[in-house]
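For this view, one protein chain was removed and the others were kept in their places.
Here is chain A:
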Amino acid sequence: MSLPERSVERAAFLRELKRVLPEEALLSDPEDLRPFECDALAAYTVLPWIAVLPETVEQVRAVLRLCHSQNVPVVARGAGTGLSGGALPVADGVLLSLAKFDRILEIDPANRMARVQPGVRNLAISEAAAPFGLYYAPDPSSQVACTIGGNVAENSGGVHCLKYGLTVHNVLQVSLLTVEGEPLTLGSLGLDGPGYDLLALINGSEGLLGVIVEVVVKLLPVPETARTLLAAFSSIEAAGDAVAAVIGAGLVPAGLEMMDNLTLRATENFVHAGYPIDAAAVVLCEMDGMAEQVEAEIARARRVLESHGATEVREARDEAERRKFWAGRKAAFPAVGRIAPDYYCIDGTIPRKRLAAVLGRIGELSEQFGLAVGNVFHAGDGNLHPLILYDASHPGELERAEALGEEILTLCVEVGGTVTGEHGVGIEKLGPMCVQFGAPELRQFHALKAAFDAGGLLNPGKAVPTLMRCAELGRMHVHGGRLPHPELERF
């Protein structure tokens, strides 16, 4: 979608913004803009045209109205921990930071919900709910930093979403400002809302449909007990099969995670969790709930893991050790970050039964591309996070890492999976989106986007590739042997 011509000059636009924002909420000096030039996909940087840090919803409205009236693009930003370039600024647009919206407005223990501003950190919600014996379940590894607004925009997951669901399953209501600055309330304080389920649609919409200004999340009772098993395997295939067997046995672990040898060693060096570093792979399996329930489920899980080739099954002796087991898992990205100058995190999801085969193939691709790959992932969900190690200072290595990443994602689609399980498309996976979707689906996405934002001003160029781009990339989704967009004959 091409943007309409913008006539406004930067200086003139700044003057108009100054009328609706306090001085300190408006950044235009390149030095001040620098912190916003990228998200956690740091290989891509763009200096925003202007950045604003409003403090009130009224100010956000005013900014949106101004931008809308002058055809200025807007990119919303939470904490900037996104891994797909979703919050990457656009050079001719306003970067709208929601960082100052960091207040928890209400904890309602009787209704088990929390009303929070979009810039509240994920972990802060659980901390505020703790005195009531409640917590917010989705726990991305970035939870100390990432914001609930970003979580909703990405439909983020965490290690506990196998049992407790993703962000979309744990959000009751979202207050949104449209691109025109109109307020909308989606969902309700009950378990559903009137009309279409636009709340579901907003989850994972990557800032393309509106700006989230308030979120009501569901809180759950803190489980009275949580116990964790660590199972070691001598092959990654055996570990993959054991994961499928645990699910097949009718168990729903609170977490079911896997790390391969490379990740295991890196992590052990980093956090000293006591992992068996000689294992080809380790599976972490956590059960939570009432003590008696956990007792029964842990015993069953142990039997399944042992009968599916675990060389060792160890239970965390106490809470401290349990936390250690998880600290290692949650620190896996930074740990791998210490053993290579750069790493590139991939985020495909596959049917669980294909785990062993896909991991084997990733190993082959890793050799073929000459780049090491560590695997750490949400095994219970089939959500892979291959970490490709590379060195950006070696010419061509970033490109090679990206090419390997795309091969892995294509593989995920081939086995019936998806190119992104939780990190979003952003700018990063526009190419793989062309593999996963055909032209009719992409057209439908664009039509839906236009229903919210006809001018295409919110986070332009992200999440959904144009048909033109797919054609240019030559990555066409081939469905039933037919070329997807025959209308583009010149390609």
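Quick notes on this one:
Methods note: a contact is a pair of C-beta atoms (placed from the backbone, for glycine too) under 8 Å apart; a residue touches a chain by one contact, two chains touch by 3 or more; residues count from 1.
Just so we're on the same page, contacts and distances are computed from a predicted model.
Think of the chain that is not pictured: of "Glutamyl-tRNA(Gln) amidotransferase subunit A", "Branched-chain amino acid ABC transporter permease", "Glycolate dehydrogenase, putative FAD-binding subunit" or "Cytochrome c", UniProt labels it "Glycolate dehydrogenase, putative FAD-binding subunit".
Considering A:58, A:127 or A:224, the position touching the chain not shown turns out to be A:224 (whole complex). From the options A:73, A:204 or A:461, the residue with contact to the chain not on display is A:204. Across A:8, A:43, A:99 or A:296, the single residue that touches the chain missing here is A:296. Interface note for the absent chain: among A:11, A:91 or A:110, the touching residue is A:110.
Contact residues of chain A toward the unshown chain are 108-113, 133-134, 154-155, 157, 161-162, 165-166, 168-169, 178, 182-186, 188-198, 200-201, 203-205, 209, 221-224, 244-245, 247-248, 250-252, 289-293, 295-297, 349-353, 378, 381-383, 416-425, 429, 432-433, 436-437, 440-441, 444-445, 447-452, 463-464.
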